[in-house]
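Working notes for the structure below.
Only one protein chain is missing; all other protein chains are in place.
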Amino acid sequence: MRRDRYSFLLLAVLAIVAPLVLRPVIAAEILIFAIVAVANNIILGYTGLLSFGQATFFGVGAYISGLMIVHWDAPLWLILPTAVAANVLLAGVIGYLCVQRIGLYFIMLTFAFNQMFYFIAYSWTTLTGGEDGLPGVQRPEWLRDDLAFYTFVAVLALICLALMKRIVDSPWGRLFQAVRDNPDRAAATGHNVRLIKLTSFVVAGAFTGFAGAVYALLYGIVPVDAIYWLRSGDIVFMTLIGGSGNFFGPVIGAVFFIWLSETVSLFWNRWPMILGIVFALVVLFLRGGIVEVLARIAGVMRRRRDAG
Amino acid sequence: MARITRRGFAATAAVATGAAVTGFPYVVRAAEEAAILGLWDFTGAYADVGPLMDVGAQVALEQVDYRAGDVKLRYVTRDGETKAGAATRRAEEAIASEKVGYIIGPWSSGVGLAVSEVAKNNKVMHWFSGGTEDISGKRCHRYGFQWAANPWTAMDAVLYAFRQQNANARRLYLFVADYAFGWSLEKYVGNLAPKYGMEVIGADRHPLGQREFSSYILKAAAKNPDAVFMINFGLDAVSAARQLHSFGLIPKVPLIMSWSAGVEELIQLAPEIRSNVIVGTNYYYTADNPVSKAFVEAYRKKDKQGNPPGYAPAAAYSLAHMTIEAIKRAGTANVQKAIQSIEGAEVEGLVGTIKVQASNHQSIRPYFVLKTKTPKESQGPLDFGTIIHTSSTPQPKELNECADIGKL
Amino acid sequence: MALLEIRDLHKNFGAVAAVAGVTLSVEQGSLHAIIGPNGAGKTTFFNCITGEVAPTRGHVLFDGRDITGSPPHRLPALGISRSFQRTSIFPRLSVAENVWVSAYGTHPLAAGAMLRHADTIPGLDERIRDALHEVGLERHAGRLADELSHGDQRLLDFAIALAASPRLLLLDEPTAGLSRSDTQMVIELVERLKGRYTLVLIEHKMDMVMRVSDRISVMYFGRLLAEGSPEAIRGDLRVREAYLGRRA
Partner (left out) sequence: MTFLIVSQIINGVVTGMLYALMGVGLTLILGVLNIPNFAHGVLYAFGAYFMLAVTQLIGGFWLGVLIAPFGVVALGMLIEYFGVRQLYAAHHDYQLLFLFAVALILQEAIILIWGPVGTSILPPEHLAGAVNLGVTIYPKYRLAVMVITAAIVIALWLFLTRTNVGAIVRAGIENRGMVEVLGIDVQKVFLLTFGIGAWLAGIAGSLATPIMGLTPSMGFDILPITFVVVVIAGLGSVVGAILAGILIGLAQSLTTIWFPEAAQVVIYLLMGLTIILRPQGLFGKR
């Protein structure tokens, strides 16, 4: 538990340094995706379910927030809880249908539902703006300044991470892991496996939707690609590349993913190929993600220090 | 060990400071250098045009040797990914790290509108070339400029020219790409058709990225139209044309590609398919003016296949050209001054005279209508058609939705 | 008094009748073994009790209550717990956490304590310690379950079952796939548990069954062939034929 406290302290320090090194909006975007990746890891790393449809919740959160601002000029204290509540409901329904099936079927269902919501968003142009995206999502006055907005996001992100940490440390978190390790045994010890999976799915959906709602404020537009399935792929990518075996791994993954796609795209137009190759290599040789690399390096250094 | 750590720390600190300096948003710009960002789609749905646009912009900059009067020009590019999220992030990043004051591109309207917001927030001049009328309409602002013809102008020109060619045609069937751009063109065609003695007998909206048009085609064929009027673009238009041909509907019935990329689309269609087509486009490479001639020559040298430029590279060229003009006229890299210098100005540009309307930043410029050549008439694989009409009739004021262009 | 009663249980897979009318009752506090050659329908029968398989016909009564077709996760709360034929643990959790999952599953505070830290829920520590003590794994409490030896993992499986404080413990071939010394260890454990819990044991190792059981039911082609004390079964000709017949 003390180590977690250090990790949070380190995160807080990094969050304070980030806007000095990066443009505040980009730093904010990284933090938003850090929330999404950590939330995804609750399903993937803790519960052992691979969802290829997290963009559904991200997108729906973003659209809710965008629409409430554009049409009603609603205040944030109303928007963010609404986005969360709506995504709890949505993840409840989608999750209920998906957890009936296991393994591959689960993955394909999440993926197909994602695609369904994408096409709804895409076709329902009067509501979402379709291909053109939903424009005119103005931040409230006190968040107009990018630095102020970043600070707001950073505080929210830390709160979200703390909440999610709390959840994975709670009995629920342990049950998620039990279901991941051995669903039959978990059932035989008195736990409703589908309910536990569903809970995990809903928790992740809620936080992902929340992040989406904040994302809508970032550039003042909700682009339709916010809900496209390739974004779900990106989210899985971030989670795995950081390391799904560790609570904080996906945070590193989000930073790395955005950093990598930004840098590589400067040098080569075919940069998604590099992303693909990195991803393939991680899957083939480095399933623990960056966290595993760091742990190995730390191990070597400790051994060397002990030896010297 | 300790020494290494200390050195490591110093290095980290140095890097952090350096990054902080370059990355910090409120840095004074270097004197009289203007950085222009070409935000092109190298990946995503419009990955096909990104590289072409990059070449187009380069030609414009090379022609002036990267100088606009006394101001040095620096050209940087970023991948817009045809995604609003990525494009806005890249624009933000480039504004910060490259001190970009001028953005040109991207290709897609949706992404362009998002980037327009970034330009407005960061007080950066933005020239755009896509189909949306919102840039100079509902969402106009002082920093955003539209180079493409107004959709009203375009539809008026196409309908007029089609009428000249087909005196007896009355009944139009519309294929409309289902997004804001498609709807506004559909609206204008509906309003303008009666003026030319025609009527819209049916319209089908299809999603962007549609590749399977047979069902729409059968529906259209059932109505027995005098012409198929397409309001779609790029691969959608190409796929639709190809399938219209395989169903035998064209060339029996004329096809109107009302807002076409020109060369880039026509080159994908076999000559048999494009033998009875009216093509409306923002640029065609036989445009008879000195700027265009020089551009075509320079572009074909740079293009791998030696193809003439279509809408996309021409747009990129022209966006760069207009930006350069603005800076040159201002005589300084100051963005606000550049904007003031181009507002209301007339520029001899790629498509002829381009007048930048001060009230909504819409360019009043010629729109081209071609008639394609049959395989027999064609003088080679790149001889697609003849310009039969150009028009720069501006959109009636009462239809423009730009209420207030705003302040600098 | 019978704690578990099976009445005319049938289970068909398509045209195949895996269990064809089994009736039997297990006395409170007894160790009741169900034996039979491979393919006799023991496992299907067992799965009908644990709720993994819904019987085609018939009833399962626990403590006088009809539990036919209850899903597996309902049983621990009633007081039924089980071990698995193939060791079934949570490999990436620690040994103590493995047992925690089971203890928490039947913990009366379960609903209220959802957002506490998992390790600070009152009343669980003791049950975890007791269960680990019972099987002799306390010193491994902090280790990852995956790192335990094969035999220790089987013991952990038992500990998980025990942590639910069951009244009825269902053991599915507890010595399957174990080495000789590990088998001995498990037999001793079963003998220790005998009398304190009602036990149903599925086995095909005759010697073990003869040694530990109070009562034995023999299944053969989905039916009960014989039932009685170990001595009676040992002397039963039909049983001998069934086993020998298969061997020949």
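In order of appearance the chains are A, B and C, and numbering begins at 1 in each one.
Keep in mind that, in the parts below, a residue touches a chain if its C-beta (ideal position, glycine included) is under 8 Å from a C-beta of that chain, and two chains touch if they have at least 3 such contacts.
Everything quoted here is computed from the prediction, not taken from an experiment.
Across the complete structure, the visible chains that the omitted chain touches are A, B.
Although one chain is not drawn, the whole complex shows that of B:T132, B:S239, B:Q357 or B:S392 it is B:S239 that touches it. Considering the full assembly, A:F111 is the residue among A:F111, A:F152, A:W172 or A:F207 that touches the omitted chain.
Checked against the hidden chain, the listed residues A:V21, A:A37, A:L50 or A:V137 yield one contact partner: A:L50. Interface note for the absent chain: among A:L240, A:A254 or A:V291, the touching residue is A:L240.
Summary of contacts with the chain left out: across B:H206, B:H361 or B:H389, the touching residue is B:H206. One chain is missing from the display, and on subunit A it is touched by residues 50, 97, 100-101, 103-105, 107-109, 111-113, 115-116, 119-120, 122-123, 229-230, 233, 236, 240, 270, 272-273, 275-277, 279-280, 283-284, 287.
One chain is missing from the display, and on subunit B it is touched by residues 45, 47-51, 178, 204-207, 209, 211-212, 214-216, 218-219, 221-222, 235, 238-239, 242-243, 246-248, 264, 268-270.
The rule we apply is simple: only the chains that are shown with their structure count from here on.
Think of each touching pair as a link: the shortest run of links from subunit B to subunit C has 2 of them. By C-beta contact pairs, the most connected chain pair is A-B.
Compared with subunit A, the chain whose C-alpha mean position is the greatest distance off is C. Centres computed as Cα averages put subunit B at a distance of 72 Å from subunit C. Note on chain placement: the centre of subunit A and the centre of subunit B lie 35 Å apart, centres being C-alpha means.
Annotation for subunit A: no residues touch two or more other chains. Residues of subunit C in contact with two or more other chains: none. Interface of subunit A with subunit B (complex): residues 17, 20-26, 29, 119, 122-123, 125, 129-133, 135-136, 146, 218-221, 223-226, 261-262, 265-266, 269-272, 305, 308. Against subunit A, the residues of subunit B that register as touching in their complex are 1, 16, 19-20, 23-25, 42-43, 50-51, 78-79, 83-86, 88-90, 92-93, 95-97, 108-111, 113-114, 117-118, 121, 132, 134, 139, 178-181, 183, 207-208. Residues 1, 166-167, 169-175, 177-178, 180-182, 184-193 of subunit A are the ones touching subunit C in the complex.
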